[in-house]
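After the structure tokens below, expect a handful of questions from me.
Removed: one protein chain of the complex. Kept in place: all other protein chains.
This part shows subunit A:
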Amino acid sequence: MNVLSTCAASACQQAVCRALCSVVTKGNIVGVPVGTHPYHKFEIMKWNGWGYSDSRFLFNKKGQAEFTGKRYRLSGMIIPGLKDWFEGTFGANLQHKTPPTPLLTNTAVPPATLNEAFVEEVKSTGIPFSHDAEDRVFRAHGHCLHEIFALREGKIGRVPDMVVWPSCHNDVVKIVQLACKHNVCLMPYGGGTSVSSALECPPEETRSIVSLDTSQMNRILWIDEKNLTAHVEAGIVGQDLERLLNESGYCTGHEPDSMEFSSLGGWVATRASGMKKNIYGNIEDLVVHIKMVTPQGVIEKSCQGPRMSTGPDIHHFIMGSEGTLGVVTEVTMKIRPMPEYQKYGSVVFPNFEQGVACLREVAKQRCAPASIRLMDNEQFKFGHALKPQVSSIFTSFLDGLKKFYITKFKGFDPNHLCVATLLFEGNREKVLQHEKQVYDIAAKFGGLAAGEDNGQRGYMLTFVIAYLRDLGMDYYVIGESFETSVPWDRVLDICRNVKARIIRECKDKGVQFPPLSTCRVTQTYDAGACVYFYFAFNYRGLSDPVHVYEQVEHAAREEILANGGSLSHHHGVGKLRKEWMRDTISNVGMGMLKSVKDYVDPNNIFGNRNLL
């Protein structure tokens, strides 16, 4: 699936780049370099929703859902079950539409406050920059619900006053120096997929805000096959990194759900986690060396030793710093030979409890496949509703047979059963052996193997779910996902309590229809798991749906913390979860981080005010 989508993407991008050149010559962008990525992202991507402009869900004239475009496996397909699921789950109605404001009106964008001296000096360095409304608006938000909702309404708050596109480490050094010299606020921008309000411009910021877009720093500088490392510029986005490495027969194996758009620098700055971390590790395991430009200068280690005992690891000041200390410019990362064989799989469990017990056992035996995820019953139904139209009567007959076998013959209650999706990777023999081991464990917990197809569809859902939110927003439905990590003994409790809390809060806050409140366990660790919650509701009849949404999400986070969950597993803190930082890391911990910030950036040049 990935291969398909990325190929399509690159073809498309080439076309766009050609178109872009003419735009550049027209004026706003000063400077020459043309990368593989567009300066004007909005030309291939939605300015007020998720992903590519050509890919979106819609209900066609017959009332059937379809997914447009050509990038994804689901593209161009009819999804017959979605309408009923959508209407049934949310009480939504295709007659009740809430279309977005179609075009960005420049008048809605506040005029840029430029620091003329800074602009002049940047101009003299030849680094491209822009103060076009579209460019600025695009870099003023991530993908939190309130951010997208406001954009759809055409409401624009404080946005960066200027965008600069450095094309290498030295460009960044220059920009940071100039920013310090002229007291300009810098906000690093990678892929723009943040879901923590990290890209929101602090409204109280009076200085000129400059968005430092790393997208043009996207080269693999070298590959070291002896040590299996690659030195990469931090602006590269996930899918390009994998594609380029694949060309040499390697991969990083780091695949966060946002990998189509998120950047290496962003992963480092937020402590990202990838789907296949069981084999390849999370970002902190993958990184060998980091170069970051700060107002105090460049920070990096002097060697690439695989492990060091040299005091606290300075990488850990950088990882998770969320753009408050500087700009990550170059990263040396571990790489691996591409896996020879990949196999999806799925297991159906009679209930969620059994499923969690199985995952716990798999973690205990340390035999987790590249990815193992457990969806609860609601999500299983959701996944089911996303089945594309089957091509033959035979497949549909088979499906019917499977369903009959599981529910009638095995006695699984369709309202309780849940499904785990699996992804195995490695050499063929080992994969098959591994697969057997996992299925044997599953069988002990009442799990039944449910085929590759179900597994693969589960992973596809990951990539299209963000597109689905846009569809919901066309019909009064808003939603979001959030995550946490929690010790094993708390997994069931936290899932139950947070879901129940969401439902209760919705009721209390006057939501007219029962919400969708569902979860899945997406990562396993020795001592716990990562849990993802999805939550959406129909907001007809509410005067301020976003406020209600925020209150419910806030309550849900309180519930997570009260149940022993962490503030975040990989989304980060940003400004959305800042209020809980002190309780999370203690006063002393806050003081430590603050003193680092005070030393590295005493004038708060990196003033996005995340984290602390």
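The working rule: contacts are C-beta pairs under 8 Å (C-beta built on N, C-alpha and C of every residue); 3 or more make two chains touch, one makes a residue touch a chain; residues count from 1.
The definition used in the following text is that contacts and distances are computed from a predicted model.
Enquirer: Of the options "Glyceronephosphate O-acyltransferase", "Mitochondrial pyruvate carrier", "Trafficking protein particle complex subunit 5" or "Nucleoporin 43", which is the UniProt protein name for the chain that has been left out of view?
Expert: When "Glyceronephosphate O-acyltransferase", "Mitochondrial pyruvate carrier", "Trafficking protein particle complex subunit 5" or "Nucleoporin 43" are compared with UniProt, the left-out chain turns out to be "Glyceronephosphate O-acyltransferase".
Enquirer: In the full complex, which of A:158, A:402 or A:496 touches the chain missing from this view?
Expert: A:496
Enquirer: For a quick check of understanding: of A:58, A:94, A:308 or A:562, which residue touches the chain that isn't displayed?
Expert: A:562
Enquirer: So that we can see where the missing chain sits, which residues of subunit A does it touch?
Expert: Interface residues of subunit A facing the absent chain: 489-490, 493-494, 496-497, 500-501, 561-564, 583.
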